[in-house]
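Partial view: only certain chains, each at its native spot in the assembly.
We just call them A and B in the order they show up, numbering each chain from 1.
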Amino acid sequence: MRYQDKFIFGAAYYEEYMPCERLEEDMKMMVEAGFNTIRIGESTWSVEEPFPGSYDFSHIDRVIDSAEHHGLYVIVGTPTYAVPHWLVQLDPDVLVTTKDGKAKYGARQNMDITNPTYRFYAERMIRAIVSHTVNRKNVIGFQIDNETKHYGTAGDKVTILFQRWLQTKFKTIEEVNEAFGLNYWSNSVTRFEDLPNPAGTINGSYACAFAKFQRYMAEDFLMWQSNIVKEYLRPDQFITQNFDYEWKSFGAPGQQDGYSWGVQPDICHWHSAKAMTLIGTDIYCFVQDKLTGREIAFGGDLMRSLRKENYLVLESQAQAFADWLPYPGQLRLMAFSHLASGACGVMYWNWHSLHNGIESYWKGILGHDFEPNPVYDEICLIGKEMRRLSDKINGLKKKNRIALVVSTNTVNALKWFPTHKALQYNDVVHWVYDALYELNLECDVIFAQEWDWSDYDMIIFPELYSMHGSMAGRIREFVARGGTVFATFRSFVADKHVKIYHDRLPHDLTDVFGMTYNQYTRPVNVTVGGVEAKYWMELLNPTSAIPVENYTHGYWGKYAAVTKNHYEKGTAWYLGTMLSDEKLKEYLLAAAKDAGIEVQSQCWPIIIRNGISQEGKRLQFLLNYSNQNVPVCIGCQGRDLISNKIYKKNEEVLLMEWGVAVIEEA
Amino acid sequence: MRYQDKFIFGAAYYEEYMPCERLEEDMKMMVEAGFNTIRIGESTWSVEEPFPGSYDFSHIDRVIDSAEHHGLYVIVGTPTYAVPHWLVQLDPDVLVTTKDGKAKYGARQNMDITNPTYRFYAERMIRAIVSHTVNRKNVIGFQIDNETKHYGTAGDKVTILFQRWLQTKFKTIEEVNEAFGLNYWSNSVTRFEDLPNPAGTINGSYACAFAKFQRYMAEDFLMWQSNIVKEYLRPDQFITQNFDYEWKSFGAPGQQDGYSWGVQPDICHWHSAKAMTLIGTDIYCFVQDKLTGREIAFGGDLMRSLRKENYLVLESQAQAFADWLPYPGQLRLMAFSHLASGACGVMYWNWHSLHNGIESYWKGILGHDFEPNPVYDEICLIGKEMRRLSDKINGLKKKNRIALVVSTNTVNALKWFPTHKALQYNDVVHWVYDALYELNLECDVIFAQEWDWSDYDMIIFPELYSMHGSMAGRIREFVARGGTVFATFRSFVADKHVKIYHDRLPHDLTDVFGMTYNQYTRPVNVTVGGVEAKYWMELLNPTSAIPVENYTHGYWGKYAAVTKNHYEKGTAWYLGTMLSDEKLKEYLLAAAKDAGIEVQSQCWPIIIRNGISQEGKRLQFLLNYSNQNVPVCIGCQGRDLISNKIYKKNEEVLLMEWGVAVIEEA
């Protein structure tokens, strides 16, 4: 059987970190857990090349040998994201210089990915590890680097590269001055080589251009790795990478906490997907009473939408942080949720808990004592189910009619021009996404550069602050042809250089939305339809639009808060302020109705996700995100692939607490 | 008509920042708004000198030309507060070194104002711009630099200058050791040239002396600019500068918020006023439901008191921050409030909202779309009123009987020796000032170095921690002759070197105040006359004073909190702790009564400000700082210059919400 044919199930395995001999015992326990794959080697350069030029793959070899013996596939990682100390000794400039100064040796991801010394040794190492393992038959693919980002590289040499990159984008320096508005506070220059290091800039346009260039460097780095690996790759092997998200953290320094939050500002997933043949990702989220499935769904919808393909969850949490010890049933619910979004595999991070280092309390499946435990026991159960159901549910195809548009450039732009100090771009993205998710209105999450909107009936723009010049035309056309758009405050404000437009807002779309505004303020004791307005309010003046709701306030009551406009065959909603989740859901449901999209009767904590199986059958994933048993009515005749029970149309499925059913329609 | 004869009304105008051709349209809109003046050029060095030594004044010229054509005056700024990047390339030491390290290029006000390279190029630029524009007939004055301060300049060369400056103040190094108490923790030295860079000092006296030297450098820098400009100046032209205040901010980094708060620690207004022929200032404050007029009154009283002259408000807010969009009527109320404090003009910052740079959301009169809007419309109304009333109300003369004494040195001293971590000097200054303001007890705000107290009947000392040695004698004399003084806790504690006095407190004034103390603590569950004591409490032991109120507390009840002493012909009040605003007002009213000062029956939100017009008539400004219409009884017969309605004595004027009346007494 080929790996493509079954659901990948496994964990990261670090034999190099073991405090004692465990290999044979671990392999047996993994087989017992239903694993078919392990991921190795992505952070152990110093072990694999203890002296410059002297390689030692003994750990790699014995793990691949043992995996082969036990029937496990292996994904081999290139170890380039954690550099050995000797490399820093050879060239201290291997350590990245960020706007906060030079990094210190110790952590991973602290190198300058443009540094030639780093690139030279990294390339030699990539060629060594790939050529050494590529012909092992159980090696199914390679992971290049890990959670790659630009790491804030911003030294003076990077400024020179940035100047040259700008020179490929602009014909003259006058164009640069004008595009970024550098006359402000005496920042204009007369030669490209005079453009300053952006570390101290007060110009958001210049800063966002630099951030875009930093992302470009990370994308270029990945493509470079990918091209090296491709020289060796067998046709049946894949290249993947571990895309992660903007991370939301809460803790004191030294605390490990947070979760996979939103659109990643430090590399563009859409651009860098080109370096991969299989999209990979990691998703971490709260569990226990805070498990909602939102992060799993959001990450999955974004990854799947990159190329409308299935993707591999390279890291999913096992025990993780102290507050994340899952309740019984939760790991299983999470695994099926990944599947329901189109994942072709789930791998845990990691097999065992580490006895040293900063991730010692980012726990794996096994605790520090290597004993079986409730988490391991549940993974054994999941493994058996995956093995049994793999043919039926692997390779799920999804076709959604709603798209939610996100923008990497806007993440940065709104850090410079925040809507409110307590409200970031990803808060607004999640505010809208989560409402859709909870309403069981499935959507694709697409990037602003993605232009094929032909599959969609409704497109949503949460805070699309920075837009490409041509987008307004596309939106006009989409609505004219009958589509529904739904945009929030601070959309269509600035151009791709983050220069604020100087025509009426929303830029070039006042006809489509049938309104305009040029004043906005913060709501204080302002309500909309009885609900408090928060953070930001635009004082909308409808022209042709219907004022769905006005503000309630002594001075602002004459302005609309929400408008809806019929433009040619379509409809355009605009939300000028932030309201409660419930109020937002009302408007989204109304807009979905405008778009002719069927609304589910169930909503969160019951989540229903749909897709088409490889056999061409419609699958309904029923996911119970609550600690109560809940009866759920299914709208079709079908069979629960898990219990094998057959249900008549409109019969109720009893979902147990944190329970799952997968209904294959008859 | 000369500019001196009319009220200056206008805005800052930056043609250099325009994203499109707007000049003619802008001029028309400004004339329509009743403007007579624009301010240009104070931050556009890189545009005016794109290459070292190569000047380009085309923007300046066409704006002056167009202004002339439209009958507008122009104030030309020297662009020295934002350096071009080429200047930093020529000499990286142009960037200031502060105690936090070297500044990065990008922001304004990041240069070392003592750096000779900077001074050389700045001087050449000042001479170029001034000589180029000085003979234009509509150029009425020059603004030198902008919001000048010392920018924390603290490099090693500044230490050398500091050592030499100290050498001019002290005869021997032993005197320095003694004045600052450098023996403490081994900080004493034996030669002036051994005095260390103050960046790491733990000696508040040494640090405050350095801060004073830093202020001196800023004052010297302004005087140097002023002298250069004076070489070219026509007799009918003025030199001004933009004095600002300690800024109170709240936001996260990258947020622009805060307001004009209090006494400026980074330049001494009193000293540096010498560099100006017309005092200028900018004042920013909360609006909407938080508009109180306090900041306008405080800033105005301080500016006017610098030389008992009228002053120009070079920057007043238009739309400003998102939360500062004014309610209808508020801009007008604010403009009249400036007038009521003695302003001879109000200019907005700025004409249009910027499309790039860090102040893009510090909005001007026009939004990013350049369209008329409610703020512009209101300014048009104000403009018409100003034009009509200019003869009547411009050049208001004020004569107050109360002075409130502030100290730049004390701002710094109390940062070293804070009363409470949540209470800064300017909090206490505003606590007292605001109480007076709300009671309609008008005062001058004078500096501690200002010795002519002959106009006053009552002098107030909020936290005058650091005092010049001779001040005690002056106070004694003032009280002896019949004056009333009112001092708060932590006044008269340390000498001018911020060395704590070692005699009984209040230093050299125990006879005048009739009490002493040498213990103090923080109040916890302590009340004074039923009101909670906060932050700090001195345990006062009256000798001849009347204990107006004792503390209520199990152990501290035997000590007085507030004392009043009759000393010769006068009275001396002392407040040993911080109480509620209402309680403070009680004591201030009682003290005003002691001083024979008439008390107003109205209080905030109705503000009454008085003055004498150029025609010699008494004007009463009635200002309604509330969203309610309020009838106000005027104590004289007179005419409202705005409505032209005539009122009999004790007749009621109905002030509309945020409304204004200007009563000219018959």
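Everything that follows uses one rule, which is that a contact is a pair of C-beta atoms (placed from the backbone, for glycine too) under 8 Å apart; a residue touches a chain by one contact, two chains touch by 3 or more.
Everything numeric in this text was worked out from a predicted model, so none of it was measured.
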| item | value |
| --- | --- |
| Number of identical chains in the entire complex, 2 depicted | 3 |
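Note that only the chains that are shown with their structure count from here on.
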| item | value |
| --- | --- |
| Distance between chain centroids, defined by C-alpha means - chain A, chain B (Å) | 50 |
| Touching residues on chain A, where the partner in the complex is chain B | 178, 180-190, 194-205, 415-418, 421, 498-505, 518-522, 524-525, 536, 554-555 |
| Residue ranges of chain B touching chain A (in the complex, touch as defined) | 16-17, 19-20, 43-47, 50-51, 79, 82-86, 88-89, 103-108, 110, 251-252, 254-255, 288-289, 319, 322-325, 327-328, 353-361, 367-371, 373-375, 627 |
